[in-house]
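Complex shown without one protein chain; remaining protein chains in place.
== chain A ==
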Amino acid sequence: MRHSVATAALLIGVAGANAAMAQTEINVLRVAVNDEQEAYYEEIAQAYEEQNDGVTVTFEYIANEAYKSKLPTLLQSDARPDIFYSWGGQTLVEQANAGFLQGISDMLPEEMTGTIPEAGLNAYTVDGNLYGLPLYATEVVFWTNTALTEEAGVDIDQIETWEDFLGAVQTLKDASVTPIIAGGQDKWPLHFYWSYLALREGGPDVVSDAMAGENGGFESEAFVEAGKEFQKLTDMEPFQSGFMGTTYETASGMFADGEGAFHLMGDWDYLPMRERSTSGEGLPDEQLAIFSFPVLADPVSEGGEGATLGGINGWAVSQSAEPEAVDFLAFMLSEENQRKAAEQELFIPIVEGTGDALSNPFYQQVSEDITNSSYHQIFLDQFLGASVGATVNDISADLAQDAITPEEAAAQVQEAWDFR
């Protein structure tokens, strides 16, 4: 007994000594990524550790859904990370309002904020305080299998308006080609349609106005019309059969297998869809094309035609993070590291002037789209927070199945917003 007590004391002593010469630890929590990206972060962490004695950087990864449900608990515990992955939007606002985040404007190197586009900074700003930094931007586009569109006689360069698009869908149907692949079971792939249409109908301010309760909030004409336009499409039964039982992953594999002509999805799907295809190869680049979501000939209000929908994903800094963590964040987002990501085609970097390092034509086009965008709307299911966002996904799926009317859809979103 005495022996074990002595051992325990010794162990505690050793641990104590370790703690005394402890280094500054920076813990970064991220949604799980593929191996290439993990290697990229590992390299950044090592480079930073070499430059800064006594600092260790640890990256930890949690799968997507688990991350979202675990984060609130984690942030309230002592095990909270210093820097964590964020989608911006209402979730960030809620975290900031609950006091879990740290304002970092004053702690960043002066020239830092100048390198990031304003839309990117806005996504991480709550009430004038900057709580994090964006890492990359994504855009939702129509991925197209040109072999199928050409076969059916559809010229995607001619698709300007929503009516053009509906016409193309009809042509494809007449040629017995499945016009659109959609991962309806996950619902969020369908919410892209409703969001984009609302953006085109109501202009860039449509969402922020609705959040402020103007023009009847989410029950305003723009959102109702968006539902109607969406149902014009779904009435044509444009999706593969059983689309409500198809997950995003399956849908992306099906598109890469050549099962349908269009897939409304983010630029991030470029590599994953290949991995998910039956052959593992997917469609060759020359058989792939992307085009922006069509515009409306007669929108409710003007200004929505140049807007883009996508994500501005990045990092938030938690309230207990040491100044070193902010320093590391700035390092991680340095031009050099962003350029590396672009060269390795891991993502489309957000720091200005690094997009030219992209060699992939699709990424180049998306990068250009985002730069030229009049307004980059963050995905509504992220932007409006977990609860309202999920409601938007629900109503999008219900609209696609004709289970509710556009008016009911708008009312349900407003109801969720009132009670968030």
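The criterion applied here is as follows: a contact is a pair of C-beta atoms (placed from the backbone, for glycine too) under 8 Å apart; a residue touches a chain by one contact, two chains touch by 3 or more; residues count from 1.
We adopt the following convention: contacts and distances are computed from a predicted model.
**Student:** The chain that is not shown, which UniProt protein name from "Carbohydrate ABC transporter membrane protein 1, CUT1 family", "Magnesium chelatase", "Na+/H+ antiporter subunit D" or "Anti-sigma factor antagonist" does it carry?
**Tutor:** The chain we cannot see is, by its UniProt record, "Carbohydrate ABC transporter membrane protein 1, CUT1 family".
**Student:** Any idea which of A:50, A:65, A:157 or A:302 touches the chain not displayed?
**Tutor:** The single option touching the absent chain is A:65.
**Student:** Touch as defined at the start, partner being the missing chain; which of A:95, A:337 or A:365 qualifies?
**Tutor:** Considering all chains, including the one not shown, the answer is A:95.
**Student:** Can you tell me which of A:62, A:104, A:254 or A:380 touches the chain that was removed from the display?
**Tutor:** A:254
**Student:** Looking at A:32, A:295, A:330 or A:390, which makes contact with the chain not pictured?
**Tutor:** Missing-chain contact among the listed residues: A:390.
**Student:** For chain A, which positions touch the chain that isn't shown here?
**Tutor:** On the chain A side, contact with the omitted chain comes from 65, 68-69, 72-73, 75-76, 94-95, 97-100, 184-185, 187, 241-246, 250, 254, 385-387, 390, 394, 397-398, 401, 403, 419-420.
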